[in-house]
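With one protein chain held back, the other chains of the complex are shown just where they sit.
Then we have subunit A:
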Amino acid sequence: MTTTTATPAAAPALDSQARITAEITEAHAATPPGASQPRIDFPPYRSSTLRHPTKDLRHADPEGIELVAPVFGHSDIDPVEADLTIQHGGEPIGERMLLTGRVLDGDGRPVRHQLVEIWQANAGGRYIHKRDQHPAPIDPHFTGVGRCLTDGDGNYRFTTIKPGPYPWRNHLNAWRPAHIHFSLFGTEFTQRLITQMYFPGDPLFALDPIYQSITDQAARDRLVATYDHDLTTHEWATGYRWDIVLTGTHATPLERDDHE
């Protein structure tokens, strides 16, 4: 190592954080309040420019196959896949954390026995991925990948390591807030969701165009986990809780399971 102060070589072509922040402010001002989903046309996230549809989504009534989710069960998952700290031959570096919450549908019903998949960077902010070139150490004891099934009350639970923030090339000096990617299924295929969970109080929130693509503050808050001291375990791990709400189902009340 000969230097610790060099700036990335690609810097000249990149916009400044100040410009991105101004664009975020502008996009928020131009968006009606109360939107619960991200704006998929969000210019401050440069990669979205050519990858968002320009036409309105077409309203469709879901049919047959769209009304049933794929089925996962204990044959699909080994219970150890929910513990990301024991997968690779040794203890990973970082802040061990317990992460739990419930998966619910829009009517408040638990999503039972359904697959939850997560992936994340290690404590140094690096993924085990051949295209992640962030010069932070790869942790040989951490793959950053986990799966579990929700239980009969819709609860999921993982043991993992708190991920670090990391730089990316959206703009000059761009840093993603620490986050964990979540992939979820409901009881209908129309409820399929991939999202990201963030940590409370992250100083990078205001600067991040992916998080800020959700223009409504209350909606953004729904992506932030809560620190839970009762979940935190003596001399072992901190605890975070994060509940996930999928969209409503199209089942009619008569078809619903009202007997729990």
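The definition used in the following text is that contacts are C-beta pairs under 8 Å (C-beta built on N, C-alpha and C of every residue); 3 or more make two chains touch, one makes a residue touch a chain; residues count from 1.
Just so we're on the same page, contacts and distances are computed from a predicted model.
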{"item": "Hidden subunit of the complex - UniProt protein name among \"Solute-binding protein\", \"Protocatechuate 3,4-dioxygenase alpha subunit\", \"Putative spermidine/putrescine transport system permease protein\" or \"Cytochrome bd-I ubiquinol oxidase subunit 2 apoprotein\"", "value": "\"Protocatechuate 3,4-dioxygenase alpha subunit\""}
{"item": "Option from A:17, A:31 or A:143 whose C-beta touches the chain left out", "value": "A:143"}
{"item": "Where the missing chain touches subunit A, by residue", "value": "34-40, 42, 45, 47-55, 57-73, 75-77, 104-108, 115, 117-119, 121, 127-129, 131-132, 143-145, 147, 181, 183, 189-190, 192-196, 210-211, 213-214, 218-220, 222-223, 244-250"}
